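Of the protein chains in this complex, one is absent; all others appear in place.
Chain lettering (A, B and C) follows the sequence in which the chains are written, and residue indices restart at 1 in each chain.
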Amino acid sequence: MEKDIREDIAWAKINGDVLKSLETPRPLYWVILLVALAMFGVGLGCEIYQYNIGMGVANLNNPHVWGLYIATFIFWIGMSHSGTLLSAILHLMHADWRKPIYRFAEAMTTFSLMTAGLFVMVHLGRLWQFYYAVPYPNERWTWPNFQSPLLWDAMAIFTYLSSSVIFLYVGMIPDLAIARDNIHSGWRKKLYTLLALGWEGTDRQWRNFRVTYLTVACFLIPLAVSVHSIVASDFAMSQQPGWHVTSFPPYFVAGALYSGCAAIITLFIILRYVFKFEEYMTMPILRKVVRLTFAIAMVWTYLNLIEYASVWYSHDEAAKAVLIQKATGPYAPFWWMMNFCGSVVPLLMMVKRFQTNIPMMFAVSLLLNLGMWLERWMIVSPTFSHGYYPWTWDHFQWPSLVQWGMVFGSFGWFTLLFMVFCKVFPSVSMYEVKEMVYHRSLALKNNELAEKGAH
Amino acid sequence: MIENGINRRDFLKVMGWGGAAVALAGCGNTSVQDGKEIVTSYASLDLPEYAIPGISVYFNSTCAQCDAGCNIAGRVREGRVLKLEGNPASPINRGKTCGLGQAGVQAHYNPDRVRQPLLRTGGKTEELAWDKAFALINEKVGGAKGNEVAFLTGGLSGHAKVLFTNYMDALGSKSHYVYEAVAPSVVRAANKKAYGVEMPRLHIDKARVVVSFGADFLGAWVSPVHFSQQYAQFRKGSNGQRGVLVQIESKMTLTGANADRWLAVRPGTEGIVALGVIHALGEAGMSLPADVAALSKAYDAERVSKDTGVSAEQIKKLATLLKERTPSLVIAGSAAEGYAHGSQNAAAIALLNRVLGNIGKTIDAPATVPFPQVAVETGKRSALEALSGSMAGGAVKVLFTYAANPVYSAPAALKFKENLGKVPFKVAFAHFMDETAQEADLVLPLDSAMEEWGTVVPEYMPETAQLNIRQPLMERLHTETRGVGDIMLALLKQSRPNDYKDFDDFYAYLRNAILKNKAALGGAGTDDDTFWMETLSKGIAPMGTAMGKLAATPAASGLSLPAPAEADSAYPLRLIPYVTPNLRDGRHANQPWLQESPDPLTTIVWDTWVEMHPSTAAKLGVVEGDIVEVSSRSGTVQAQAYIFPGIHPDAISMPLGNGHTSMGRWANGVGVNTFALLDQVVDKDTGELALNETQVKVSKTGKRVIVVKDEGFAGGSQAGKKIAVRTSTDKVELTGEV
Amino acid sequence: MHRLLSLFILLAGIFANASVHAADAPPSITTADDLGPVIEQPIEFPHNRHAGLHNPADDADPSKPATGGMEINCMYCHTYARRSMVSGIPPLRKCIGCHQSLPSVRETPRIKKLFEYWDAQKAIPWKKVHDLPDFVRFNHERHIQRFVFAQGKPVQEACGYCHGDVKTMTVARRQKPLSMGWCVSCHEKDHPVDATGTKTSHGPNDCWQCHK
Partner (left out) sequence: MSVSNMLENWKNFRHMHPVDDAPHAEYKWAMSIDLDACTGCNACTVACYAENNLPVVGKDKFNAGQQMHWMRIERYWDEDKRDFPDQGAQFLPMMCQHCEAAPCETVCPAGATNHTADGLNSQVYNRCIGSRYCSANCPFKVRYFNWYDYPTTDNVWPAEMTEQLNPDVTVRGKGVMEKCTFCVQRLERAKNNARTEGRLVKDGEVQTACQQACPTNAISFGNLVEPESKVAKQWAHQQVELAREGQAKDEQEGGSKLRGYRIFEELRAYPSVMYLERVRESAI
């Protein structure tokens, strides 16, 4: 069997390699950063325009009141689930191979949540009054509506985001201490000193650290599941054909894990290349991630088919009409594309040879995420265009450039945050990689001892 | 209730607690403010008991949106008229209004109203003071002799009409051209011949079957709000026997869309259908008068079916229904009259009423107006031809236009605009700078109907004769506008100073005129002030109970119907101009509520369209939204196509009312002017323009637009859902319904 | 581990305690004062002279200007309060109606100003002191009918509930916050329905009462 990591990497080398990624960036980094900034600028410009003129510039209309904002919001929420999966679930399951890659996955969680939050905001017709949806004691003596799934959403996302930030930070403390100890001047030193909370690696610290980390991880897992279940409730709790589906929560969670894993593959490949992390982000790990992704893809496909089947065989004629409309109406190209990307493309991952084919996996992972984005759009829009009330069917509505601009901008925003993170914080967990190396060498030693003993 | 009109104007002054500004600020400011807004008392000087800020007062008046003369009640608050409701005491509209009437406030508050007298010389426009304007008019009419001063007006009635008549009298002119672009003038003439009255009273509510030959009495014909009231009763019926409506026309009107059976008839063959029904009635055993029997003999069901496209079975069914359910009522409308033989069509239809014995039962004589000088003078399309002719001949030196927009609505063949140019001095009384006002030398700005005094005698009075009062509902918005009565009075004071010196203004004249005839207006025995007050507060003065009588009986003699017209190979389709309930003849095109109110049948807004039957469209290869070119011998326009099942395949239809080049911000450049296509073909008997006689050809231009309409992607389909449900009389029990 | 556990228990305890407290904290801003800004009016109208209490000392010498008030009912001038949403600003004629027969104060600066407006036949541009946001529709009639006519409260008390003790003010100044919570705090209380005071009910609490 291939090794997830070489057991003979010196610990100092690990420190050196990872800390090197924090050093003065290459020009390519700046280029990427600038491009991301420009993309974000486009989105920001669109929002300023929309804020001033009104939501009409998004080219939404009366039957068709939601559009890409909500679809992209779900997409980013979904994206966030990967980090939790890798860092919390796999942590509990003692899957060792997660260690070199969970840090950036966890960062991805945080940043995609921060991106998703923006979409909730830009979606609001009266952004400046968003605080009406926040439960706090106020001079109006009013409360928001606790029945509304949208309110649950806001609460769940906020909780998830804060928990994710804590989890990310707590898990990073020993590494911050390493960074502190290896950097001798400048703002970084101050920053790491502050954030490392006086970590010295004593036994007591390690013990408390483990307990805390484990607790937060345990807390985070149900939260992650509930967040996307609640997002699913936005739809499942409504009465609209195509939305009113009982299986939406697990379907959404599966979809979330799916798109998250695909995004991990993408970022895995990028980071491995950009920061030269070949030693840590090894092919066997990639293979494991790909296999995991494939498994989730099949789960998603199954749930997807269940959804179609339950609509098809039910007596809900309106829902059936929406399904037919998805497959044959103006959204058909996107709907078929989504099914292709979501269920057919991952089949490539079955082929062993392809699992470590970097260009191919890179392309596949992008396609998977395209499919998942389309999935969200195909959940939101066709129901509006072909709802219960035939008089208001609107098959011609098409998102305006403002909507596309903001979707585009959100990728810039995410990239921006991620790029900054990578240069400020170690994107590979040094202490856990060391653990991994140590465990492997220990295992090796044991084996050797055992072999010796046999002789 | 109110002391006198002049004072009331003061009360109505906008002095208030600025409601509008308050309302507009909307949801913006969310916190308590202090000392930012100004608040003054409602009326600074004196305050009548009824004027309470925050509480609406209703004043009765008369709607000016069409000639039906509905009685309305204006809701007035803080000195502003906010909304118009129907006057519940009105025999015409019984508290109801149509959409057009509701939009009356938009004619009043319209930002595009003319606000100053304007003198236009050589392309230059300058503002003018009223006394200068009057002096100028005096100079010009002084330089013309008798009939060289001509008047072109819309339908006129009431005391404004009296003043017009007197002024013409003073000038020695008899050139009064009364013009209405879409009025049922042929039917009026035919009625006169058949029944002895222009417009008999119709009792739709008493009929058990109504057969309407294209009379859109629910949409735009004569007095739609009144007929809608009758229609509601007719549908409720008596003893649970619901009235049956059969509509026979080539293009479905709003009334057609509400019919139990809508029969698409080949354009122009309405009279043949009527005779066919008579024939079928005879065959069904009804005894026909000899002359009628002789006339209808040739019209057996098969032939009629062949000529008209209405199946023989339908004709027989209709005859059976008419025979079984009496009384019935047959109405001839614009679809029947719009042909060169329109009068003959209408006569044949009247004959059907005679055969069915409806005359005297559901067709009744109208009330007699005891003061003929205030009675309505209805407009004719032929007036325009006559005027155009005399203008072309240089016989008109001064032309006054009021309540008519002939430059917009004249058929191209009349070359009206060109001939108008030959008139040296043209005075337009105008609310808007419409196409006719644009051509005038002097434009006099009119008060809106919510600012002026006046009286109206409706053309169609459902009960006894009534004089409708129009009174100001609020202070003038613009100080330099004048009521038409005031203008005419000022002009008369120039010509006959002695007769009118006692009257400061039209209000004084009107009050005097009404009080003089107090006894005849139901005020015998009351003192002047009380009577005047009561009349104003009611908004209606009764003019006696005298009813006329139907002086004639429809006769078969002289009636001959031509064979159905052969298709014209160069212009194979017939254009049916559609008078929409929203825009009528186009004078309301600048009222945005009406532009945004979807056409009931197509649901199209803000545009003109070309309706065609799916089979016609298929033949032409046209789909919805294709820009098609419609050409007649007189003109060519381009408009979007709309595929519409309710039209005969031999015809296309376009709505009237849009395509203004000059009117206001909401009207200009919207749609195309269908009037521009009309051929100058007239009804042979009356000389009235036959609206449906225009032959057109339609070709694709290759351009396509999205038709802007309320109807969505599903079109008129309910997709199998239970939304607008229909049942039939045999499946429903109507007796006992609340 | 124990320490962690005790931390949790402590936090949970604090949370529970706070919740219990929040749950039963009585609403108490009903009478809160929130003085508005001083507003400069075209004429510095002395409410105290009109609505204030009569000063018995004034009776001694009627020729001298009075120092007390005249105890005029609020609704003498704000006459629409019982009939309309708005209480109304009196028309100029109402002021003149009394003041033309009050020569004793005719030459004071305020009254001279008043007559200047009257002579020019111009309305006085009073500034609005109690200006609610435009989407709030407070109804004077309802409150006056309920508290003055049904329940029999003295007019000044009923009006004063929102407007403060006007009889002691010169130019009126906002005394209460007029915030939604302030309105609601009163609407949630039970008030006697009539003068006998046995039956009570609270104000309506659906949004459309005031926002429409």
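Everything below uses one rule, namely that a residue touches a chain if its C-beta (ideal position, glycine included) is under 8 Å from a C-beta of that chain, and two chains touch if they have at least 3 such contacts.
Fair warning: this is a prediction, and the values are worked out from it, not measured in the lab.
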Touch partners, limited to displayed chains, of the chain removed from view: A, B, C
Per the touch definition above, residue among C:K127, C:R142 or C:H191 touching the missing chain: C:R142
Selected residue (touches chain absent from view) among B:R235, B:K417, B:R496 or B:K684: B:R235
Residue of A:W66, A:Y308, A:F340 or A:F354 in touch with the missing chain, whole complex considered: A:W66
Listed residues B:P117, B:G214, B:G256 or B:G454, member touching the removed chain: B:G256
Residue, one of A:Q240, A:S343 or A:N357, that touches the chain absent here: A:Q240
Listed residues A:A71, A:L85 or A:L150, member touching the removed chain: A:L150
Footprint left on chain B by the chain that the document does not show: 14, 19-28, 30, 54, 77-78, 80-86, 93, 95-103, 105-106, 109-111, 218-219, 224-225, 228-229, 231-232, 235-236, 242, 244, 246-247, 252, 254-264, 317-318, 321, 477, 581-582, 592-598, 600-601, 603, 605-607, 615, 645-646, 665-666, 670, 706, 708, 710-711, 715-718, 721-734, 736-738
Interface with the unshown chain - residue positions in chain C: 19, 22-27, 133-135, 137, 139, 141-142, 145, 181, 188, 204-209, 211-212
Chain not shown, touching residues in chain A: 53-56, 59-66, 123-127, 129-130, 132-133, 137, 141-151, 154, 234, 237-240, 384, 387-389, 391-392, 394, 397
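FYI, only the chains that are shown with their structure count from here on.
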Graph class of chain-chain contacts, one of line, ring, star, complete, other: complete
Per-chain Cα centre nearest the global Cα centre, belonging to chain: B
Inter-chain centre distance, chain B versus chain C - centres from mean C-alpha coordinates, in Å: 54
Junction residues of chain C, two or more chains touched: 177, 179
Junction residues of chain A, two or more chains touched: none
In the complex with chain C, residue positions of chain A that touch it: 138-142, 211-212, 215
Footprint of chain B on chain A - complex, ascending: 63, 317, 321, 385, 388-396
Chain A-touching residues of chain B, taken from the complex the two chains share: 706, 711-714, 717-721, 723
